[in-house]
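Yeah, one chain of the complex is gone here, protein chain that is, but the others are all in their spots.
The first chain written gets the first letter, and so on, giving A, B and C; residue counts start at 1 in each chain.
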């Protein structure tokens, strides 16, 4: 159903090393067979914690086990052991992978108990992380023009996606929306993989309004082969509607409250054309045709 | 019943400033009327955390509210908010008071979840502390020869006691027992207030054996007017028995599992001559005559 | 500043926040912490006709997000209360309820009669749900006929507001609530503690001297909330919500579920100021959501 499974053994022949200083060098992929990494529970060491703005933090977590292929859109379920109020793990997209340093990056927006506690992790702390989980975004079979649309912390899965799409040599436009310019993070790193566009609700950066108010959603939209999006549900629904109207393929990454994160509790279902499906295993990435989101 | 209540207004006329570098200067007491401090819930800032040995830490906690008279043997009930497993507060003796810096000291031995989490407090952390709680040790009405006997972390209430007894000009002998020499902490500071004697189970420091194996518990015991003790219950019971046999007054400080720490839950009772009594309010310090501990 | 006052079948509370029996001593222990007159009311320790020593030590066990207690109604008896405690309570201007327990219907009656004489006591909370005593206690609260018998008997001798405290240890709490309502209760309060147990693995012994005890604290909040919701849909008398209320958000949840007032229990141990923070937080919630009175959110769950 979700095409990401075809990536369990894929040749990413177009890979070239990445110049991003804080991020990955995917030497691992280079001209290599891409292997699906088994999910596992690991104790990852916090090797850096950068505060990007008042509520966003970027954690780098180092693994002792050799990282294998992680797909964009896959996520990690992280235990919050420093807060008395949090019982269940919290899911986070894998923002980036640095195969050279054998570490993953997690972008965290502090909104509640769990995210705030995690964003205060200290270098040297150990976090229990289950990863990689879920099905990620799928890649176009031929060279394509793609649009990545991220809203708020929904930009998180798009960094790894952009990185890998660029390896595959696609033409990439990236549209990032936020409430204010202050809330836009990691623009410089995104700029390495594609052309950046922004919208802000208060007009302090880029176009004023929501992402769908951007000119890209006008006539030009039809020129894209595929849209990838992640962000607040109303945003993704608006993007999906316009994608459908313009007959552009579209994949969205859903959020959901999760207990397990790997398909055994059946708590994270969403309504699909095939009935209730688990967001954690059948998603988080879905083609909008699977959801009833076209209209 | 417990004579500490007579201290709610007491003139500690013999007070002189203390040379202890890390500890208190009791200018507050000096020739002053001693006022009972009201119990309150305060957010205290951790201003220092010294690790004394592998499992003992000494925290200095600074208050924003003017500290008033705190009695030796009184305790503080501290919230552990950094551990997922601890729900109730944990009680700790007030080890020392620094009225000049407006701070209290807490000696913590890490034995379980709560004590381990607290002993890892970072400078700058804020701890919610209810204090001062309970009835402390009582002071002899006339100049006396007193023996302080501490076992393990039971030395905690004895530092403030020694400090204040010295202010009152009593003759003080201090006997501290532990498993090994490594486990004996704060000997130099205790030495400022009295003559130090030690016992260790492995003989690595002072007399080999338990505190009651020390020569002080021989013929000399009768020469004391009063014994103050705190430590493991079997130790205190042995001390109490010998005190009774030698007709020496004796006060013990009891431990108990506490839910509230200030007399409202009735969970912390101990059997006394007056029936079930709360350790947190009728104690933690009891005269051995109140308990059925003479034999 | 929204209107916080509420009338619980004759009990006029200045705000819907009370404190729960067994977790608030006789109130006086809180004088150092805050002005008791700020409370809607408070319920003093479980009181019985005769003095009780309570259970042996240990009486307490910490559990995940909660605790067990097995105090077993230690108290000096109603006469001791009337002579030694009651005079100290006269200074307070708030609703003081006495939580009454007994091993037999006769004991309940005799105790209630004596409390009826105490002008400054606003009402009785009839405890038919104490899991920590060998006789009576919870037995009255787990069968409809027994609950009816004790409530009817006390109703005859007690002429002020009668709140009946229900046990959660039942298959169908609405049945008990309806029985109690029909027998003359002015209001019901729920829940008391859930019968539970703790074992110390290393020593292979029960943690409590009584083996089993009553579970309280945040762990039981979801169960309490469910029962308050079920009961408030079934009875016409006001429901007072109890169980794991630690902050004003918890309290709001109980109002939405149908409680007309709440009691703060175990939270007092974690923070003696809890009730004060809760009162302030309720006020803030009502203001933020533009409600003029607490009454507007009672039972206001949007289904």
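One rule holds for everything that comes next: a residue touches a chain if its C-beta (ideal position, glycine included) is under 8 Å from a C-beta of that chain, and two chains touch if they have at least 3 such contacts.
Just so it is clear, the structure is predicted and the values come from calculations on it, not from any experiment.
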Original post:
Which visible chains touch the chain that is not shown?
Top reply: A, C
**OP:** Have a look at A:44, A:146 or A:260 and name the one touching the chain we're not showing.
**Re:** A:260
**OP:** Decide which residue listed in A:63, A:128 or A:207 touches the omitted chain of the complex.
**Re:** A:128
**OP:** Using the definition of touch stated at the top, determine which of C:60, C:97, C:150 or C:198 touches the missing chain.
**Re:** C:198
Original post:
Residues on chain A that touch the omitted chain in the whole complex?
Top reply: 38-41, 79, 85-89, 128, 130, 256-271, 275-276, 281
Original post:
Considering the entire assembly, which residues of chain C contact the chain that has been omitted?
Top reply: 61, 63-66, 68, 142-143, 169-171, 194-199, 201, 203-206, 211-212, 215, 217-223, 225-226, 229, 244, 249, 252-253, 256-257, 285, 297, 300-303
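We adopt the following convention: only the chains that are shown with their structure count from here on.
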Subject >> Between chain C and chain B, distance of the C-alpha-averaged centres to the nearest whole Å >> reply: 36
Subject >> chain B: positions in contact with at least two other chains >> reply: 86-87
Original post:
Tell me, which residues of chain C touch at least two other chains?
Top reply: none
